[in-house]
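Quick one: structure below, then a few questions.
Every protein chain except one is present and positioned as in the full complex.
Up next is subunit A:
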Amino acid sequence: MTDLSQSPAGAAPRKHGGSLLQQTPRTRKRNAAEARFRGYGIAAITAGLVMLLVLVTTIVSKGTGAFQQTFVTLNVELLESKLDKKGNRNIEDIKKVTTFGYAPIIKGAMEATVEELGIETSLKAKELAGVLSKDVAAQLRDYVIANPDQIGQTVEFRFLASSRVDGYLKGRVTRDSIVNDKNISAEQLDLVDALAAAGVLEKTFNLDFITGADASDARPEAAGIGVSMLGSLFMMFVVLALALPIGVAASIYLEEFAPQNWLTDMIEVNISNLAAVPSIVFGILGLAVFINYMHLPTSAPLVGGLVLTLMTLPTIIISTRASLKSVPPSIRDAALGVGASKMQAVFHHVLPLAAPGILTGTIIGLAQALGETAPLLLIGMVGFIASNAPETIADGLLAPNSAMPAQIYEWAKRADPAFYERAWGGIIILLLFLVTMNTLAVILRRRFERRW
């Protein structure tokens, strides 16, 4: 036993290291390196923030237009001679009148309005009606079929203006840009100015964009994201109902019960790799298995949900396992020590503590699935699907539908710039969904964590 309190004999006296008030060259160099590194960090964050700002500004400036639409308010006389020639209000006969049959009524209404307002124009009736959307006839027909007793009356309608007129009011279409445009003429724009001055034509909030269905290439003004939003929601419902229980059960088994051997190691490696598999691979898997083999309906949110479940599972499993791992082993020991079974230890103590992490992982997985487009391309959930809103849950799961990102993609690739605006608008809605989900994740996390 040596006595450590005595200084060893013969130790050399310490060398004097210079004044503390002066930095040595080495310290100066080290401090400079640190300052540089801090500078890089701030620069990186600034660059990121600037890009985020540019992104948000672009999206908002380009997308807000989609939430406003130009409408024309017209009094329409629903002529019995055109709509119900027999005059017996038989709904089957009324249905026989196609949208073409409504064209004269619309022309007449435009003519009457122009006359009433005293607008001087050399335009013919057909050109007058050209400022209105091609969707107007369908809108009118739907109204008449729903209210056959209104035939013969004069009813006030709010009609969509055509996308060129709408673009003119939003500044997208100018008198210079329409020189070679067959869809609209300078006289029609004069008429639009006059109608706007009279208050008949105005730009207002467009609820139909949020609730409506997609429309064909010629009618961008009528296109809405609502139905594909429902498609997305039904898919998320399927993903949540399948991926959460399967993912959590798989992680609990792998983390708490499975023996540590080469098989579980293999599974672990494979799950990690699956998380990095391109989503289009899951799409083609879904096409082969769910549609070609199991014969589930094409374009159905059920199939989309199944494919996205496959894609989301690895994310959920990885985050669940991570949060299970982060629960201190002392909690498991404590539970086992008082005689809890393994399952009781997991379900009574470990799982509640891991819940915030599991929840966050699940919501991140869902958000990922919500924004996924590629696998949907392969199972036919993209393309022109202008179905009406599903009426039942089974309908919602099985009837062909689109999804928000697929709808945005679809709009973005169409020729008419009016669709481009809608694509940006769709992105705003998609981002709102994602922000909401992430906020929800934060709130749930907070609430769960406060309990402990």
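The rule is short, and it goes like this: a contact is a pair of C-beta atoms (placed from the backbone, for glycine too) under 8 Å apart; a residue touches a chain by one contact, two chains touch by 3 or more; residues count from 1.
In the analysis below, contacts and distances are computed from a predicted model.
Engineer: Refer to UniProt and select, among "Phosphate ABC transporter ATP-binding protein PstB", "ATP synthase subunit a", "Glycine--tRNA ligase alpha subunit" or "Menaquinol oxidoreductase", the name of the complex member that is left out.
Structural biologist: "Phosphate ABC transporter ATP-binding protein PstB"
Engineer: Among A:I91, A:A334 or A:L432, choose the residue that contacts the chain missing from this document, as touch is defined above.
Structural biologist: The single option touching the absent chain is A:A334.
Engineer: Just one of A:K95, A:R175, A:H348 or A:R447 touches the chain that is missing; which is it?
Structural biologist: Here the residue in touch with the unshown chain is A:H348.
Engineer: If the hidden chain were put back, which residues of subunit A would touch it?
Structural biologist: 1, 259-260, 328, 330-341, 344, 348-349, 353, 452
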